[in-house]
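Every protein chain of the complex appears in place save one, which is left out.
Note that the chains take the letters A, B and C in the order they are written out, and that residue 1 is the start of every chain.
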Amino acid sequence: MSEETTSVHYINYLALDKVLDSQNLLSGDGKEAAHEEMLFIIIHQTYELWFKQILHEIGSTMDLFKADKINESNVGVIVRRMDRVNKIMTTLIGQLDILETMTSLDFLDFRDHLSPASGFQSHQFRKIEVMLGLKIKKRHQFGGCPYHSQFEGEKKEEILDLEATESLFSLVEKWLERIPFLNMEGFDFTQKYEGAVNQMLDKEISGIKAANLTDSDREIRIRMIEENKKYFERVLSESEHNKAIEEGETTLSYRATMSALLINLYRDQPVLHLPYQFLRSLVEFDHKIATWRFRHVQMVEKMLGQKIGTGGSSGQGYLKETVDKHKIFTDLANISTLMISRSYLPELPQNIKDTLGFNYTK
Amino acid sequence: MSEETTSVHYINYLALDKVLDSQNLLSGDGKEAAHEEMLFIIIHQTYELWFKQILHEIGSTMDLFKADKINESNVGVIVRRMDRVNKIMTTLIGQLDILETMTSLDFLDFRDHLSPASGFQSHQFRKIEVMLGLKIKKRHQFGGCPYHSQFEGEKKEEILDLEATESLFSLVEKWLERIPFLNMEGFDFTQKYEGAVNQMLDKEISGIKAANLTDSDREIRIRMIEENKKYFERVLSESEHNKAIEEGETTLSYRATMSALLINLYRDQPVLHLPYQFLRSLVEFDHKIATWRFRHVQMVEKMLGQKIGTGGSSGQGYLKETVDKHKIFTDLANISTLMISRSYLPELPQNIKDTLGFNYTK
Amino acid sequence: MSEETTSVHYINYLALDKVLDSQNLLSGDGKEAAHEEMLFIIIHQTYELWFKQILHEIGSTMDLFKADKINESNVGVIVRRMDRVNKIMTTLIGQLDILETMTSLDFLDFRDHLSPASGFQSHQFRKIEVMLGLKIKKRHQFGGCPYHSQFEGEKKEEILDLEATESLFSLVEKWLERIPFLNMEGFDFTQKYEGAVNQMLDKEISGIKAANLTDSDREIRIRMIEENKKYFERVLSESEHNKAIEEGETTLSYRATMSALLINLYRDQPVLHLPYQFLRSLVEFDHKIATWRFRHVQMVEKMLGQKIGTGGSSGQGYLKETVDKHKIFTDLANISTLMISRSYLPELPQNIKDTLGFNYTK
Partner (left out) sequence: MSEETTSVHYINYLALDKVLDSQNLLSGDGKEAAHEEMLFIIIHQTYELWFKQILHEIGSTMDLFKADKINESNVGVIVRRMDRVNKIMTTLIGQLDILETMTSLDFLDFRDHLSPASGFQSHQFRKIEVMLGLKIKKRHQFGGCPYHSQFEGEKKEEILDLEATESLFSLVEKWLERIPFLNMEGFDFTQKYEGAVNQMLDKEISGIKAANLTDSDREIRIRMIEENKKYFERVLSESEHNKAIEEGETTLSYRATMSALLINLYRDQPVLHLPYQFLRSLVEFDHKIATWRFRHVQMVEKMLGQKIGTGGSSGQGYLKETVDKHKIFTDLANISTLMISRSYLPELPQNIKDTLGFNYTK
């Protein structure tokens, strides 16, 4: 209990007189009002409140990554915050079910009043995208205008400033590059891993040759493995990787990719468990945003069909494009392609295992 | 598009400058602030926004029931609104998962500042309870004070006024009493139903007697059926029913109960299908509020254990009591006890079937 | 209680000795076994059990539609069964969260044993697709082989027979064509509707002209409305509609489309409420299957990245294509494009209103 404040009332603490007085129906008051406009306003306000919370979590996570030295115990904090963000996304996806109780006919009762307001104009959602690392050149362009033309003054500047500074993506990349595991004494990870991959693919090929298959079937399978082989080679070669970056096929730097790979492969080592949870939570976040966009498209389809949106756009088409295109952490998801079975995983030397373990057993 | 308004921006339409400026952390600003207080404020604000929406839907539903003559087509509208309310409840239950990411240790970082603010002070939630039909005498009393002592001035009066007027429960009861199906020409529903019940129970008893059972097993089953029989008798007797009301065992009037029973039994008749959906949605709403209270207890248990709440109460204990005690539509749920298999259901005479197949307003 | 059976035990009733003895891990027994293979088998078995239930519901719904005369009361039954199917889909989508706890590294412990088994080989899922109305020529072709080449003998024949007979789509189409509302005495729906649309669009255009807009803004908006106009014209013209069918742009017949439009516009009429719920449930089912496919793609991405699937395919790519392409009831979803605000909706003459108040069987 604070000594100064003698008594806090729930209604004041939550500023409810303000929050609950912010539903201004454009379709009018009382009998005039379209019954469903209230829902339309309120659900969007809850979305914006949750966006504020997501920005709060992402912003604090980025601050922790900006520190010169990332305190080990902070990885746990970050994992918990990302877990929260993902639970928020689950709610944001789920509550589309509420909006879908408003049908096209209901929406038409007040839709005309809204023009040209549109969800494109959500400043907070744009901020989330930019803070995660969505670059303007990667964005699906809509209607010939850059997305920030929706905003003016300070709000526009804020977006442009965010574009120009570190994103969660770039901070994670730097963190991965700094992690001191790739060249541990007496253990060259990339080399060991490459050896294991070749051993695995060779065994698969001899398995196929020995198997009782039709010629065409055998051929197909061997070709499959050879394509896998090429994929592995390309990824492991630093110069190939850099070429892929230049060509826009991948974004994450070579060194960061190798770190992420190591973390994924040796996740069972106690010291790597939280970093693994963190990387996975980023992919999860990406997928949840994509699912939200996807369900959003469906909701618009139910409500408007092929009709033009209030912002003067076929919003559905735009949204559909962004589902895949606006993903940020695809390179981390693709690490799964590089996994090899635990039976091929190079054994860590004992001195390294000790380094990666906790020493409370000593 | 409205002719006067040339251009509505999303940010203004949603009053976001107001809504997103209503998070006043008591733990301080910047470095001072407890990171988790933001979540605490925002999730409560989203709860209150959704409560406003629920009040909007319940209020409009009550208005439709207050009309002298309930337009048939309005039952469809009401069903849709109750469906929306239930979907909102699903979100309210689900988003407790977000709050549960805040642990006891996190909560303690700012908990002291809040005293004695408490969720008990949610004016809107009290309004929902009262509008549904929760009477002060049925409430679980907490700490010796009537619940409305939490409020002052207009807010207190509003609650007391609501207590004194029609509730959704009483309006539904009246609507059920008015429904013109119980004594249709040549078909006395209660009598026919009683005959069917007896036929069913007799067949069950002779089935048991013929079956290859141990004596004690047979006896147990027959006793079971006899208890069922008594239950049916008590319910079907108007005087017994009225006694049960006086003793507080049941609330819904005899006539309304019989109507609800008829609707449940003959739901497959087109004209009764929407009324059936509506009655079911009320039970669903009751169950969802109960589930929300139940999950709320669990959340408090995770966050505070057995600790005393910010409102100076062992909130957990109070909440636990309300899970069952604050249910409103138990009598409608209990109609299920009176169902009989379709094979025993008295066949409706063709002239009545026709009446139920079309416009009963004629 | 049945007279013959004296005692049924839960374990026998559910054939649990059989069901719970059907998990044959290919990775071996005991120590040999890959821990995660159990999950892989069990979750697929639950999927197949639910597919059986979906087939049960869809099949029974189709039977009801095949009747010469569809009993009014059956529309309620059908709505309830479709609601169940959609709730099953919600579970099928949600339980992907369980499968996602199995990571790429876990999967690799037993993946090699499975080749070339693959979800493509789910006979029941293919049956669902075919029964809904997915035609072979509309399918996304995969790897040069028709999808039924996965099956042999009876299973193959069953699929081919289903292809050749009525689907839920074709049955719904016929039902819509038969519904006796389009040409009611003194009310030519299509003509009335066309008038209302023109009135609406004209008012929108004059609104824009009167509004205080920049020239370019005004021009854009007027162009938008004119495109809407063309869309309406094309849809309302029977010959244009038939051309669109021939060109594969749409599938649902003209008459069925008009019926669906009428049901959507006049859903508040009691007699049209259940038909409306039914049409909406079909769109919902389509969307839920699409969401399941979409989340399935994400799950595969997490587990395999860009790796080739056990069936020798880049399953992810195939699945991605089917999300949109395998939708069945797009024409019903697109009805939303044709909605007009209630204020423009042609008033029904009183004699028709009476007719729609349930006695359409007379």
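Here, contacts are C-beta pairs under 8 Å (C-beta built on N, C-alpha and C of every residue); 3 or more make two chains touch, one makes a residue touch a chain.
Just so it is clear, the structure is predicted and the values come from calculations on it, not from any experiment.
K.L.:
In the full assembly, spell out which visible chains the left-out chain is touching.
P.N.:
Displayed chains contacted by the hidden chain, ordered by label: A, B, C.
K.L.:
Identify the residue among B:214, B:239 or B:336 that touches the chain left out of the display.
P.N.:
B:336
K.L.:
Identify the residue among C:112, C:194, C:238 or C:324 that touches the chain left out of the display.
P.N.:
Result: among the candidates, C:112 touches the missing chain.
K.L.:
Which residue from B:186, B:248 or B:305 sits in contact with the chain not drawn here?
P.N.:
B:305
K.L.:
Since one chain has been left out of the picture, which residues of chain B touch it in the full complex?
P.N.:
103-105, 108-109, 111-112, 204, 220-221, 224, 227-228, 231, 264-265, 267, 280, 283, 287, 290-291, 294-295, 298, 301-308, 312, 333-343
K.L.:
Residues of chain A in contact with the chain that isn't shown?
P.N.:
1-3, 6, 72-73, 75-77, 180-181, 204, 207-208, 210-213, 221, 267-271, 273-274, 355-362
K.L.:
Which residues does chain C use to touch the chain missing from this display?
P.N.:
1-2, 5, 7-16, 18-20, 22-24, 26, 35, 38-39, 41-46, 48-50, 52-53, 56, 60, 80, 83-84, 87-88, 90-91, 94-95, 97-98, 101-102, 112-124, 155
Here is the rule we go by: only the chains that are shown with their structure count from here on.
K.L.:
Per-chain Cα mean versus the mean over all protein Cα atoms: which chain has them closest together?
P.N.:
Central chain is C.
K.L.:
What's the rotation angle, in degrees and to the nearest 5, for a C-alpha fit of chain B onto chain C?
P.N.:
180
K.L.:
Centre to centre, by mean C-alpha position, how many angstrom separate chain B and chain C?
P.N.:
That gives a centre separation of 32 Å.
K.L.:
Can you give the whole-Å distance between the Cα centres of chain A and chain B?
P.N.:
Centre-to-centre distance between chain A and chain B: 38 Å.
K.L.:
Indicate the residues of chain C shared as contacts by at least two other chains.
P.N.:
Within chain C, the residues that touch at least two other chains are 204, 221, 267.
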